[in-house]
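My structure is below; once you've seen it, I'll send some questions.
The complex appears here minus one protein chain, its other protein chains still in place.
Chain naming follows the written order as A and B, and within any one chain the residues start at number 1.
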Amino acid sequence: MLTSIFVGGLAIGCVYALIALGFSMIMRATSIIHFAQGEVMMIGSMSGLTAVWLAPFLPAPVVLLVGMTAGGLAAVAMELAAYRTLRRRGVPLMNIITATVGMSILCINGARLIWGSEPLRYPDLFGVEPVLLGGARVPPQLLWIAAAGLLLMAGLQLFLKHTRTGIAMQAVAQDPDAAQLMGVNLTRTMAATFGIAGMMAGAAGVMLGSLFFSFFEMGFITGLKAFVAATLGGLGSIVGAILGGLLFGLIETFSAVYVSSAYKDAVGMLLLILLLLFLPQGLVGLWRRGR
Amino acid sequence: MNASRRDWTIAFAGIGFAALLPFLAPDGFVMHLMTSVAIAAMLALGLQMLLGVSGQLSIGQAAFFGLGAYGAALMTKEAGLPFLLALPLAGVIGGIASLAMVPITRLRGPYLAVATLGFSIMVYLVLKNEEWATGGSYGLIGIPRPELFGFRLRDPMLWYWFCAAVAALTYVGMLLLQTSRFGRALHAVRQNEDAARASGLRVTLLKSQCFVISAVVSGMAGALFAHHLRYLNPNDFTFWKSIEILIMVVIGGVGSLAGAVLGAAVVVVLPELLRVVGDYRMLVFGAMLVAVMLVGEGGLAGIIGGLWRRAAALLRRPRPALRSAAE
Partner (left out) sequence: MSAASALLEAAGVTRRFGGLTAVDGVDLVLRPGSVHGLIGPNGAGKTTFLNLIAGVLPPNAGRFALAGAEITALRDHQRARLGIRRTFQNLKLFPEMTAIENVAIGMHADTRAGIFAALFRTPAQRREEAMIAERAAAALAFVGLSSQARTPAGTLAYGHRRLLEIARAIACAPRVVLLDEPAAGLNETEAAGLVELIARIRDSGTAVILVEHHMDVVMTVCDEVTVLNYGRRLAHGTPAEIQADPQVIEAYLGRDTAEPEAEAAAC
């Protein structure tokens, strides 16, 4: 029982963490709360599903890749079409944040027109035979999702530390002016930040879809929870977003079982508010303060 | 120190227009819509005070709105209290709920926003799950018609006037606050917190006072809302509502009271007007939201103010020409 709850929490935590990563990366680079991040996830989910409809023989990793590509493209499109222009004009931050809300409304209603308003069932990408894990029968997709999620996050860390684009992204996040003086192309790096953030969200979309359903409004509440998770970890911190996401998924899953399924979201929110009061920098504040 | 003659002129022109509106369009649906605008305007004014004046971003205003609405509904429906008493009490409920959140006003920027979001999600869950009090997802039905001193406000026009008057009082109150010592201090806190502290301002106290005022106004708006529809459903108080209120303020222009009212009118009326495009309604709304952000940074108030200045400059232009001719 405990094992399967844990794996379930870990899987949903990976979904949150992948979206939270995008929130954090974008927040760090631009100070924007990107409210359309959940919708990027939804677009990834819908695109993955469409790919499976068109070509049912596609293996799971390819579907994941399709979702990532769609999510990445959607986020880059938003950046190029609107946010970049807004930033260039030096518009107040509140206006840009409101524009991301507009983007989110646009995506939700666009998706409803394309894919309809019925929840759509994903085919079983990862098989159905339960896996025995420490005496517990665990659905295989949970294990696959947890594994793929952790792998993606590790890959992102490597990307940020060891590639030119990744290092440029880190530099821009810390000091855009200095980075530009050092010859970093700001426009391209910002687009890359949105692209990577979108890819992570797109992957989360395919995972979440295969766990439950895909539907046009799926990004709304999930995106919010991921934002809360990112704050839980400490906004702007990559490691914090991963920690916050995983923790939020586990808290939610455990409190659904042990507290009340109706109030499972409230436990996380209460924890968040208490944490903010006593540790305003989020979880990463813990060891920052320790130093 | 009263550079606000223009603000008062705008306020009274707006209030006059709102009072005369029923004669211009004596239609049931228009009255219903305009009553909704008045209620939305109160919500937007509440957030404007918070965001535009003291610089605090809340994306959980729906919580105080919802608590006020359910509180007032239960007071008139279950406890049989007169509506005129339930209205201020709903404000008190909003205010007390916000007191619980006062410690978070020392948080900054996005952290404050997330905390208010978390609070509003908790309130929503309570409204949805505590069926014994709120009716849960089925909603709360049978809220009595509002009554003033034994007189039932059955006529939509009278009810509209009442709501518009409450909104107008809120507007005037906020204008009075803004042009006072208290409002000056809030503006100072927004513009430079360090300097405010160095001048002896109790920044945390000022911010929390502002937070409570905004919650009181939202709670009272809730009471009006409950007795307007006479049916409440938790889905009216989700995070979307908070975002809608934020959109009103930003689209109208952060910092402008008149802008907040204008923004409220746009957010309530525009989707109705967009019914002509059918399924594309919200798609167009989203696109327009992005577009307004791209066009004017001061929101509608900024755009209109800019046009006004341009028109005034156009009217004034001949004068220097004449003077130079005379010289």
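Throughout what follows, a residue touches a chain if its C-beta (ideal position, glycine included) is under 8 Å from a C-beta of that chain, and two chains touch if they have at least 3 such contacts.
Note that the structure is predicted; figures quoted are calculated from it, not measured.
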Subject >> Visible chains in contact with the missing one >> reply: B
Original post:
Which of B:A18, B:V37, B:A188 or B:A265 sits in contact with the chain that's absent?
Top reply: B:A188
**OP:** Would you indicate which residue among B:V203, B:A226 or B:I304 is in contact with the undisplayed chain?
**Re:** B:V203
Original post:
When the complex is taken as a whole, what residues of chain B touch the one chain not shown?
Top reply: 1, 3, 173, 176-177, 180-185, 187-188, 191-192, 194-203, 209, 213
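Just so it is clear, only the chains that are shown with their structure count from here on.
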Original post:
Rounded to the nearest whole Å, what is the centre-to-centre distance of chain A and chain B, using the mean of the C-alpha atoms as each centre?
Top reply: 32
Original post:
So in the complex, which bits of chain B are touching chain A?
Top reply: 51, 57, 103-104, 106-108, 110-111, 113-115, 117-119, 121-122, 125-126, 128-129, 239-240, 243, 246-247, 250-251, 254, 279-283, 285-290, 293-294, 297, 299
Subject >> Residue ranges of chain A touching chain B (in the complex, touch as defined) >> reply: 27, 33, 35, 82, 85-86, 89, 91-92, 94-96, 98-99, 101-110, 112-113, 220-221, 224, 227-228, 231, 235, 262-263, 265-266, 269-270, 272-273, 276-277, 280
